[in-house]
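Only one protein chain is missing from this complex, and each of the others stays in its spot.
In this document, chain identifiers A, B, C, D and E correspond to the written order of the chains, with residue numbering beginning at 1 in each.
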Amino acid sequence: MAYGAPRTHDLSPATFEKLRQTSTATLTSQLLKRGFRNVFLGGLQALRPDLRMVGYAFTLRYAPTREDVGFEVEYDNETNVQRLAVEAIGEDEVLVIDARGETRAASFGHILATRIKNRGAAGLVSDGALRDTPAFREMEFPTYIKAPHATTSSVVHYPVDMNVPVGCGGVLVMPGDVVVGDAEGVVVIPARIAESVAQDAFEQELLEEFVLSKVRAGSSIKGVYPPDEKTLAEYSEWRRRSGEDS
Amino acid sequence: MAYGAPRTHDLSPATFEKLRQTSTATLTSQLLKRGFRNVFLGGLQALRPDLRMVGYAFTLRYAPTREDVGFEVEYDNETNVQRLAVEAIGEDEVLVIDARGETRAASFGHILATRIKNRGAAGLVSDGALRDTPAFREMEFPTYIKAPHATTSSVVHYPVDMNVPVGCGGVLVMPGDVVVGDAEGVVVIPARIAESVAQDAFEQELLEEFVLSKVRAGSSIKGVYPPDEKTLAEYSEWRRRSGEDS
Amino acid sequence: MAYGAPRTHDLSPATFEKLRQTSTATLTSQLLKRGFRNVFLGGLQALRPDLRMVGYAFTLRYAPTREDVGFEVEYDNETNVQRLAVEAIGEDEVLVIDARGETRAASFGHILATRIKNRGAAGLVSDGALRDTPAFREMEFPTYIKAPHATTSSVVHYPVDMNVPVGCGGVLVMPGDVVVGDAEGVVVIPARIAESVAQDAFEQELLEEFVLSKVRAGSSIKGVYPPDEKTLAEYSEWRRRSGEDS
Amino acid sequence: MAYGAPRTHDLSPATFEKLRQTSTATLTSQLLKRGFRNVFLGGLQALRPDLRMVGYAFTLRYAPTREDVGFEVEYDNETNVQRLAVEAIGEDEVLVIDARGETRAASFGHILATRIKNRGAAGLVSDGALRDTPAFREMEFPTYIKAPHATTSSVVHYPVDMNVPVGCGGVLVMPGDVVVGDAEGVVVIPARIAESVAQDAFEQELLEEFVLSKVRAGSSIKGVYPPDEKTLAEYSEWRRRSGEDS
Amino acid sequence: MAYGAPRTHDLSPATFEKLRQTSTATLTSQLLKRGFRNVFLGGLQALRPDLRMVGYAFTLRYAPTREDVGFEVEYDNETNVQRLAVEAIGEDEVLVIDARGETRAASFGHILATRIKNRGAAGLVSDGALRDTPAFREMEFPTYIKAPHATTSSVVHYPVDMNVPVGCGGVLVMPGDVVVGDAEGVVVIPARIAESVAQDAFEQELLEEFVLSKVRAGSSIKGVYPPDEKTLAEYSEWRRRSGEDS
Partner (left out) sequence: MAYGAPRTHDLSPATFEKLRQTSTATLTSQLLKRGFRNVFLGGLQALRPDLRMVGYAFTLRYAPTREDVGFEVEYDNETNVQRLAVEAIGEDEVLVIDARGETRAASFGHILATRIKNRGAAGLVSDGALRDTPAFREMEFPTYIKAPHATTSSVVHYPVDMNVPVGCGGVLVMPGDVVVGDAEGVVVIPARIAESVAQDAFEQELLEEFVLSKVRAGSSIKGVYPPDEKTLAEYSEWRRRSGEDS
């Protein structure tokens, strides 16, 4: 079992801020332009759609449980990998649980989530179920799951590894990947291209704001979405003026 | 590829109004009385459950994509059938997308929806996913989908046809069918029986309002739901008096 | 076809009250401690997540329909088992429908639910669909379903039995089992252990409130969750003082 | 729990023989002509596709198991409903198990099947799994299942009732229904129309044999399939001559 | 509804022969080298795994049925699109049915398949069910389906179009695409690259035959699979000698 390597998280505060303001739809488009087709986690729902999430992936992998391993009701904080992960996760990290899409029991609960939030974690993502979901909806902590389930995780899950590459929602998540969430869901960005993706996504949204204003005003999409040269020239002018205004 | 025939949409304003006030549950019952068992689109959710939708089906059919057709990130408004549909849909029409139930990428997005709303479209229905769902929840436009997904449609969909018979949510939708949506979901009514269905559904809801008032007041369902002759006589009297009151 | 035996429902009012205040997550943990692994109904959603539900299971079993049995649009209150159940359910009972997880038509509707509420029923649970869901969201009646569907139940369901053991959401439900629901979902408690489960769940939640307050205050989970002897001693002291305060 | 009423099985030997010679495809068509749309059990496979099965349904219903009921490894032949069914099933009956489509453990095994075969049963149908499938493939006993699974049934199933209406493969099966199987699968025929269905199916196959001989000889389907008057006249002649030949 | 354009099918006999000898696994690899990721039809089974299939796609599209369209038991050969397709398909064409993956009724049967075989069709592919599967297993006609089902197609399917782009098994199939089947399943090759794919696949299989002989003789895969320069040199020598031998 591998418990992961030291982690370097070095996005600039400006990039963090851009990612926080950009939609997962736009980020996914920028990733597709770079050849990435499968980066949005499928089948998850936001328990706090009003919160945005940006952080670095800290992964936790579950296998199916078996009666000779970890089938306790009370957990041992010295050996249980789930518990070790809770006390290992750090500032600005998002706990991403590979629960194999299994929703016949929970994969995490409210007290543990409170602890990782206190340790500075930026959010929680699982492609399994969560218990205590009513409490999660009250908590200021971005959380994404597949379904609620009241049963404690040990009934179906055996935590095996942390900080290894995992699958979550059908998508590869590598430790240290940048993970961004909004009300639509969660997108994973390979760390080495996160700055460039954030910058281009920010630009794209400015352009689309302009496109949308034209469409709202009655324009056809022809020449406007995608924009032709004339529309791009108008956009430059609009943007220049916006700059002057502010 | 077929782009459809001229469309005649000729429901009376009174029928439109009745359909707007009647629940999809009642309409489905009226259709069952006429022999139609499968007219409610399965597995969809309303993004704007507070809005009612009534219109004529304008269908758009997607096939799976392939790397030699339409796998662009930017779309060509002159050839892409999705884009042609956006600029072809008309007043009082509902865009119904056959996305084969596929939710591994979106089937439509916010800017295009803004455009069809501006063209007078009455709503949007897809048995696939949508992107920009947070923006859709802000938009005054009835929208029904299977799931949110941030990825742009070209990753899994290739738009092929418009205004051909399609399947959506496991139900046949013919161009020109009347499409009605409420918070429960979407029902499809063959155009030639829409007036009669609307009228009978309206009558049925009046009767059920009376039945419900009796049940609320403590009545058993026996003799009341369904109503026997005595209850029907009471109902006639109640209705007569209601008329006098108003 | 079996229409069930006389039912004795004899939980104390204090137990009822404890069950109403305890989460399904805690109850599920107490049941797991007693060896029960599969007691939380999977895949259901609360239509009224703001209401709590406690009652005794009154079961209703549906088989697939066939054109020679019960395929009417209007129902016969003298022979249709669904209708007989509506007029048989009693005070503090929860109607639990085994709809085989089938959601291609509804399994119950609003007028019947109004009637069972008037008869004193404590809630409604179905692993199929419901129609009139917008009305259910307005009604002061805890209701749990798998999905909405406008189509009336006779299109796919044939009501066969009442008050026999059934499956619902993948879980055994016996007539007279105690059924508890909160915003997370529904848990089934065998009647003969319900008092003990309620008592221990109540105690567990007190302890977890203390644990959570420590974690919120910055404590590690080590020694605290699960609590070691030192924490348990602190908890006793805390609880004693809480008692003094009140 | 209901253990069923006395059963009268009174098809003539000639009807039995016709059903044995007719395909489930033809029988399903005859049932559709009488208005029955859903009589073929979905998702099952024949373990002995070389054997034909005709008999009367003897149903057995399973609910999900729970740790306080029937979770033994060894079964009690005096109380376990599965075991009671094994010693209750009679001559020419087909054991039809409603296993809720659940395949995470078996629903029956080889020793019990040997016993019911010895009691004169005509076959075994389950929409769950079977264990000992290699032995079933060696046994002269028509058997239809959804999947193999080595785990004994008590891990997921709790036998509740026998000879009640059940669902199997999504189809209603009433005790005493006529059940017919071939290599394609299993069809259920309401007992009161079985003679007429058998007779018409027999006639239909004769006609289709003639149609097929024409299509094989190069004929278009036009006028032939379905047959027009000219083809029907040829068929009468062909059939008359066949009669003379034999 | 579109019934398709004239079709030009112009692969050389040598290419046909190469495709007949090459596995779908190898063809899929050659397509991946050209950027095609999704060309193998998922979830189908060969009813005649002993036969190879090569031909040009002739597509047939089904929508869900409805009681006001095509819900007959007997079909009209003049208007029913399924029947029109049967009498329109030509030499070397493979009938590819888009049945939306729906297996609750058949999508085609034995008499129609006999007719299209007589018209020179090269095979039959459907992502729905077939009836008369026992007869199909006896017929010298390559056939690929998702499941058997005895019920006639009109219960769930309404044939709409022929020779339009469709989805089948999750893959785009365009009229005129080259369709190849072996015991593993079916691959679709865009017509304009079929010659080049066939040639390279043929070469790849020769090389893999050599690689396999080395691995069988005890070689590691290192340097051999994929082959390094030394192995490629050995292969050239082996191939040259094979040529001399023959």
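Operating definition for what follows: a residue touches a chain if its C-beta (ideal position, glycine included) is under 8 Å from a C-beta of that chain, and two chains touch if they have at least 3 such contacts.
Nothing here was measured: the structure is a model prediction, and the numbers come from that model.
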Inset, instruction - Just list which of the chains on display the missing one touches. - result: A, D, E
Inset, instruction - Touching the absent chain in the whole complex: find that residue among D:107, D:152 or D:231. - result: D:152
Legend entry - Sites on chain D contacted by the missing partner chain, in the whole complex: 73-75, 77, 83, 86-87, 103-104, 106, 109-112, 114-115, 118, 131-134, 137, 147-152, 155
Legend entry - In chain A, positions touching the absent partner: 1-2, 35-39, 63-69, 100, 158, 160-161, 164-167, 170-172, 174, 190
Inset, instruction - State which residues belonging to chain E touch the missing partner chain. - result: 23-25, 27-29, 32-33, 37-40, 42-43, 49, 170, 182-185, 187, 208, 211-212, 215-216, 218, 220-223, 225-226
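In the analysis below, only the chains that are shown with their structure count from here on.
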Legend entry - Joint neighbours of chain E and chain A, given as chain labels: B
Legend entry - Rounded Å distance, chain C centre to chain E centre (Cα mean): 50
Inset, instruction - Pull out every residue in chain E that's touching 2 or more other chains. - result: none
Inset, instruction - Work through the pairs of chains, note which ones touch, and then classify the graph as line, ring, star, complete or other. - result: other
